[in-house]
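Pasting in a structure now, in structure tokens, and then I'll have a few things to ask.
Here the complex is missing one protein chain, while the rest keep their positions.
Every chain is named by a letter (A, B and C) in the order it is written, and numbering of its residues begins at 1.
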Amino acid sequence: MASVKRRVAVIGAGITLFRRRMRETGRELSFYAAKMALETAGITIRDVDAVVCGSAPDAFDGVHMKGEYLLDGMGGHNKPYVRVYVGGGTGVFTPIAAWWHVASGHFDVVLAIAEEKMSSCHPHPQKAFTTIFDPIYTRPLGPNLVWIFALEMQRYMSVHGVKKEQIALISVKNKRNALDHPCAQLPAKITVQDVLNSEVMVWPVQRLDISPPSDGAAAVVLAAEHIAKRLTDDPVWIEGVGWCLDSTYWTNRDLYYPKYVEYAARMAYKMAGIKNPPKEIDVAEPYDPFDYKEAHHAEGLMLARKGEYLKGIKDEDDIFARYGRDGDLPICPSGGLLGVGNPIAAAGLMKVCEIFWQLRGEAGKRQVKNDPRTGVAQAWGDLMQVGTVIVMRA
Amino acid sequence: MERRVAIVGVGYSGFAPQTADVSYKELMFEAATRAYEDAGIDPRRDVNSFITCAEDYWEGFSIFDEFVPDQLGAVLKPTCTVSADGLYGLVNAVMQIQSGLFDVVVVEAHSKASDILTYDDLLRFAMDPIYTRPLGWHAYALAGLEMARYLYDTGALEEHCAMVVEKNKANALLNPLASYGAKVSMDDVMASRPLFSPLKELDVAPLADGCVVMVLAAEEVARRLTDMPIWVLGMGWASESISPEIRDWCRAIYAELASQMAYDMAGITSPAKEVDLLEVDDRFSYKELQHVEALGICAYGEACRLLEEGIFDRDGDLPVNPSGGSLGVGNLLEASGLFRALEVVLQLRGEAGRHQVPDAEVGLAQCWRGLPTASGAVIILGVEREVGA
Amino acid sequence: MSVKIREYRGTPYSRKDLEEGRVPAFRDKPRARYAWACGPAMGRFLAELKEGRIIGRRCRRCGRVLVPPRMFCEWCFRPTDEWVYIRDTGTVLTFSASYLGPAAERLKEPIIIAVIQLDGASPGIGILHKLGEVKQEEVHVGMRVKAVWKPPEEREGAITDILYFKPIREGQGGGE
Partner (left out) sequence: MSLERPRLPHEIRHWFGDMECDYVYTLGIAGEKFYAGLKEGRIIGSKCPSCGAIWVPPSLYCPECFEETSEWVEVPDEGTVYTFTVAYVGPDGEPLEEPEVYALIVLDGANGGLLHKLGEVRPEEAYIGMRVKAVWAPEGERKGAITDIKYFRPVE
């Protein structure tokens, strides 16, 4: 196979508040995030050669072909503009698509924006979530979205003997990290007991195991090497990209392990020349729409062996020592989806923004203490099916 | 500077007003099987990446790529949705290859329009919920408004648009993939039911089902796979705001920008001379004339004269929509543009059968994303020759 | 966050703000209706459910028996070869208990759901369905279950022609 020749950097990032309901339209939220990304990159829309949009189901915003609807808020008017889409994996996938826009040599500066306005679906996006299931053999059973997570969590716990008390620590960690995130929707200082006492939604998933639906947008600016070096002293290079989609038939595979995340990670690590992920990666933002997902995905990212992400972790001290901001390997220093909120595509891109800020040393109170050089962001989506991975280096 | 990329395999299925006997899955499986056979490849072994082009509300469920990998041979491979016409999938496949990431990429687009019971309301639901939807208009009103301004500015007549219908439906009679071939006269079109003046019923392309799959490869792989690679010489895409109030209603700016990008890449300076055939979006008859002009083939206002002179006929100097276009083949939703690329590939290979255009070496396919958008893409394909610049 | 950024934007409102008219909004609902062609695989699957049978497809190359059936094997990328009846008994691969209904409404009695590997399908090939006649705390991975069907005259050719799966208790047999 051929090799990648053109280096691509992230040179700016922007983000809105993440909240359950926002007055702004999806276009207006996109504008806020895009504008901030452009300003921090020190450029204007006229410097942008192309725009890549990421947004999850149209059924959230309630607009058919919503990429077209959003485009002028994303700065796409009179420009090459396209929307890419892999369900919940979209947020990390959007800068991946922007990466190939630049790496191909066609464009020098590309804006990648992700938006979600889940409050449009009223009173709750749950009905929209049911449209992700096969209409013939699944929807008639009356599923809600949490079902599939509960089934996966149960399988993960049962295969590895992982306990709910351990998994709850992830929620404790991320919600606490989010206290330092200025955009966070549900930051909190909670305990394992709070999680275990929270309302049971779909056993074993309880309310505090879940990230909240949100409105929000996030954006990054990507530039080719010669532009990046001109505009900033601190470009953050995209050194690896990977994505992978597994079969439609999720009941036909063992849910205990996300092989598709592993494959996506292998692709990205190979490109970045990473051979020993836990040693070579300094900070990670695995996708955490549910607390067990962080463990599941960290294992898929090969940051821990299968079933061992929480091995030996018994209490708060253990998890912060291992995965806190000054821990062995900081995981979700942003506060993750559990703490910052989950406007699907925007949440994935928020993780890419976080790695960007961490690698530039601009994360403020959230800055990890190990002087990170290499970071990885990952998202996941569809029917327990897709992994998207991006590796970045300072 | 870029790696050269070629289309090395094409496959298709469906192409009928209804495909009630199969689901979209079998439809895609058949088209994919044909494409892989055409390219001489095994998708499980030889393909690095897959792109499907779809919009949720056309399908009736959310996140279409969930339901894609199995029937494309894409399970546990890099696969994604580009939420746009298949031509957008094509340009992203080219970029994936040119980035150096992959050597072989597959693109799929389809229409299962016959599954949709409420097409009109889906179009309405694509309009801005704050400013446009509250008017309570059928989306075709926007086409009527645009057509009126286009005719006003260019001096073209309704009859010219009717001639486009006549030409394309006649071309379609020779194309076995076309669902709506017919001998329809200009007068028949003029006498058809008025919808939104000057737009009439026969000015509108009816819906059809169909699936197109293409295999793209980097030059070194393409040469190994085929003696007849169809090179991607140029490509471009562009959008204008979806807000109708601020758009230019005569010119198709999106097609101007997209084609300029494509010509620059292909080193084409005089498209009317350097391109041998055009496949342009004609989901509404006037759109063919508008798009031909936007592509720089002639000035605004001149396409109708060239049409009168027979330049755009299948045996004319510059055939436009020899396939029959959307008016003759049917509106294939997100497969509309990829079908045009398929037609160009077949023409350039000399495999177009009874509607073959003689001696075509360079062809252009263009798509528009349909109402209510102002977005579209252009791809220029050619048989073996040096790329300009 | 980036030390350069001073303000993070967005104007939150509450559900109450909306309901009490402090936030102006338009309401709408699409008419988005479909008649999906079932195709040969799902069409036959549904027709067999109506007869009280479960059917899958076998790929001769990899030997797997696939449920729900499809006309192609995703691993071998070739057409599947033959129809195979599957038994209506199986083993729970994973399960959960939903206190949420389809519209996120709260339920007193949970719906217990499971991925069930049916006898006759290949290892790991499961289907999603509900469990009944069992308490949540009795369910476990590996539990043996059997389908409870609607009466024949009420079946309509749908996945819901199976009401649920119930545990096979000791001595009840139920398949092999």
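Going forward, contacts are C-beta pairs under 8 Å (C-beta built on N, C-alpha and C of every residue); 3 or more make two chains touch, one makes a residue touch a chain.
Note that the structure is predicted; figures quoted are calculated from it, not measured.
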| query | Who does the absent chain touch among those shown? | reply | A, B, C
| Quick one: which of B:43, B:60 or B:296 touches the chain that's been left out? | B:60
| Touch with the omitted chain, as defined above, among A:75, A:88 or A:143 | A:75
| Which residue from B:120, B:351 or B:384 sits in contact with the chain not drawn here? | B:120
| task | Identify the residues of subunit C touching the omitted chain, counting contacts across the whole complex. | result | 11, 13, 18, 23-38, 40, 42-44, 46-47, 157
| task | Name every residue on subunit B in touch with the hidden partner chain. | result | 20-21, 56-57, 60-62, 115, 120-121, 124, 129-132, 134-138, 140-141, 144-149, 152, 193-199, 241, 243-246, 249
| request: Go through subunit A and note every residue touching the omitted chain. | output: 21-25, 27-28, 31, 34-35, 38, 44-45, 59, 62, 72-73, 75, 77-78, 119-123, 127-128, 131, 135-136, 139
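The rule is short, and it goes like this: only the chains that are shown with their structure count from here on.
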| query | Of the chains shown, whose Cα mean is nearest the mean of all protein Cα atoms? | reply | A
| query | Using each chain's Cα centroid, which is most distant from the centroid of subunit C? | reply | B
| How many angstrom between the C-alpha centroids of subunit C and subunit B? | 37
| remark: Cα centroid separation, subunit A vs subunit C, in Å, comes to 27
| remark: For the pair subunit A and subunit B, the C-alpha centroid-to-centroid distance in angstrom is 34
| task | Indicate the residues of subunit A shared as contacts by at least two other chains. | result | 62, 64, 135, 247, 249
| said: Two-or-more-chain contact residues of subunit C, please, as numbers and ranges. | reply: 28, 30, 34, 36, 38, 42, 70, 74
| Of all residues in subunit B, which touch subunit C in the complex? | 19-26, 29, 33, 36, 42-44, 57, 60, 69-71, 73, 75, 112, 114-118, 121-122, 124-125, 129-130, 133-134
| query | Contact residues on subunit C for subunit B in the complex? | reply | 26, 28, 30-42, 70-72, 74-77, 79
| Residue numbers on subunit A that touch subunit C, as the complex places them | 13, 15-24, 29, 32, 36, 40, 62, 64, 122-124, 126-127, 130, 135-138, 140-144, 146-147, 150-155, 158, 181-183, 199-205, 215-216, 247, 249, 251-255, 357, 360, 362-364, 366
